[in-house]
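Note that one protein chain of the assembly has been removed; the remaining protein chains are unaltered in position.
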């Protein structure tokens, strides 16, 4: 039978362009060109438009990967990993599988609207079957990258007689980036049945916060024309030693929500707290840190929403919340934006991957 | 006999000048003019030199207190609370007591040096006896405010033929504010026997980080001429319903260190985690959030030390670490500065006050 | 006849709450309670939501003014100055006059739309006649404060079946504050004939930058329900010793545009540059510093638009441009926001008041 044997590695970077950790994995044979699935990175820096660290990191990672795969840099994003033929098995316990899919082209006028939701939903279904997943309950993380808007794409759309969702190119409350991320999240929610199609319309995006996904982590970029979806879940057919789970925090300071994600992945810890040996089996945590839409946390006012540095501080705070539980700083924490359909109102998504043996 | 019956109240402010919470406490009779010990506040805002919120808060709190006490605003800082005569008791269990003392005048040339350490140490001893405390192990928190340096005081000192510890008026690594805070912390450490006098000299300040106090939280201001010390501890003679304890975190993400402070104050929680009823007895937490001097946390590099917003983010991260344990955002968290003799290298001080009944 | 004898004074503040300069003017009799027209202030600080300096300044100025006028603080904004009876005159040369008017109530659904434009235009006409001005060419500065949107006013409007222009409460590209300011500017442009009514619609706001006013400086606040308009112009009936003029800069570095405003006000300077005696007659400059919508200045790319601190830096740069011409730092420079109908694309409005004798 065809089955996956997925593994996941976390390596740190000394600078935005440091690929030595990847090279070590390659030299040791732990990653191979023909079975590389995806690279997910976080760069140090401000994360603002004028933060060139992430651009430099992107350039460096693409160059390294192209060299590793023996393909042109331009093809790196396109590369899709091969399945490996493995002996039959009937591992009773479900293990980690990963599936990928690209969506149909998404037009500027569809960004942040129903058009984007439908195309992301379709791509999510493809990625699930690519991963051998059929039951939405087996899906614990869906990472999506969709097109955003640019000055040029807005002009094209309007010259073609279309309107666009926003002229704000930022990730602010009415920013095109926020609308794109949130329509993508609702597309995932639609695909997984977290939200009914009848409840969706252009008008609900960034308006009706009761509609959300508990597993969608989405981002957008002006340079893209298609959506890219990577689904992480557990399947009986998997030969991986890893298992994934997820949970949501109930508010911005809910460390128990982070612990629940670890439990969901199968990390058992007595005494309410994981001990060092428990955490030794933790491979990685993926978390969002969206700033709540309300300035009330458990009945008290927080001032973060009025903070000029809320974007950076909000992201850092999520990092600390996760680190306070995992006992390490090398967690994947994305966010800083205000309010989102990624996770419930006030809360955030946390996914965890653990080694079963 | 003479004994204390100390209570502690935490109220939130809607703006930097909001005294409505204090007024409610006054109207309900829970605080009285003749027994008010101290006001400790935290203001929203950037905390930078151009953050007028704290100035406005200071003005508003002084005006309110002067009105409440029926004294001139200028005398508010001087006011010392009376002891109350209470029926004898031999409460076996030690409870919260508070003591205050002012130090001798500290000259500019003494700021950040041995002169300041000795005068703060003497004032700490006075404050301990004022609180009825003799054993340093009963002291769990010492809040100190000392003089810093100003353009004017530096000129006076140098015209008098003296040198000063720094011309940097900031709280940077060589800033006069940092030297003042750290000499004050070492003064407390000297008074409590945490550091031997033979180990102290002008040269060790902000150089030998192995010398530190586990209970000193210090700050400095250019306007002051004397040091002010407030000691919090537990004494058998106390009739308070409160008890204080403390601990230190072992590093910047050590939530267990925060829980240890709660345990030290007598908050028992099975299961490694306090439940809601446990936390219902938690009155307040006082914590430092000093940015570590090293960029290594549990073997991984952190980028905080190079962050242009490290001051604000470092303070916010401490707030999240404490909130993730206490389940509330209304904790007192001071810091953001880099490296300090307040707490061990890489770690921070946490003090907790709990209600015993 | 009834005529104005308007004077204008500029005083600096040592802190956001410093009213000593006003008190000096009052003590010397240069300002009188019954003829005070308006206070216009600029406060130090970040200018962000969490900048409490401007709130503190507002409180302090209202308290001082209420005391000065002998009225309740709540009535300060309402106060309208009396006209003074003065001997007839036929001063050939036109001099400074000031007129004020309040608009009809502006509903949340009108904010940033035609409704706001029409009401501001009407109030501008009233303020002109209040000032004794009929010819739009005699109007050189129109300061307008209009209602913005708030969480509460948006909810009210939507529960009433209305839509609002934006859910973004910031001054970003799609922010309600930006729409409010720009609709107000277009209202002034409509009143003065700078823009034809036929060219206006809800759709052109923050879309068609070819529509703009050369004299409107507008701001908005969520707390307001009506628009407030103050018109500055020159009239033959005026007995003032002051004269006002204005010009626009052609781009972000156009110092000549600032000099043109001084010339427009009647400041003659040979040699292309005003000398000290010329500048001695300069009373005050009011300027906008809107960040250009394009990143091209005279054929070269600027990076300001991508700068995380663009709001503060953009405002500071306008301050330097004006100071480099006026030889003083006490100019009124408003802005920092991106793109606006206040002034031409890429350029900014500058108004200058000079003493004629």
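Should a chain be cited, it is by its letter among A, B and C, assigned in written order, with residues numbered from 1 in that chain.
Following the convention adopted for this analysis, a contact is a pair of C-beta atoms (placed from the backbone, for glycine too) under 8 Å apart; a residue touches a chain by one contact, two chains touch by 3 or more.
What you see is a predicted model, and the numbers here were worked out from it, not measured in a lab.
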item	value
Where the missing chain makes contact, among the chains that are shown	A, B, C
Candidates B:25, B:169 or B:236 - the one touching the absent chain	B:169
Sole residue of C:39, C:77, C:199 or C:273 that reaches the chain not shown, by the stated touch rule	C:273
Those residues of subunit A which, in the complete complex, touch the missing chain	15-17, 44-46, 50-53, 55-56, 59
Subunit C, residues in touch with the chain not shown (by the definition above)	12, 14, 44, 46, 253, 255, 271-273, 297-298, 300-303, 306, 308-309, 312-313, 316-317, 319-321, 323-325, 327-330
Residues from subunit B at the interface with the omitted partner, ascending	46, 48-50, 166-170, 172-175, 206-207, 303, 306-308
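To be clear about the criterion, only the chains that are shown with their structure count from here on.
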item	value
Centroid-based (C-alpha) most distant chain relative to subunit B	C
Computed distance of Cα centres, subunit C from subunit B, in Å	46
Mean-CA-position distance for subunit B and subunit A (Å)	41
Multi-chain contact residues (two or more partners), subunit C	46, 50
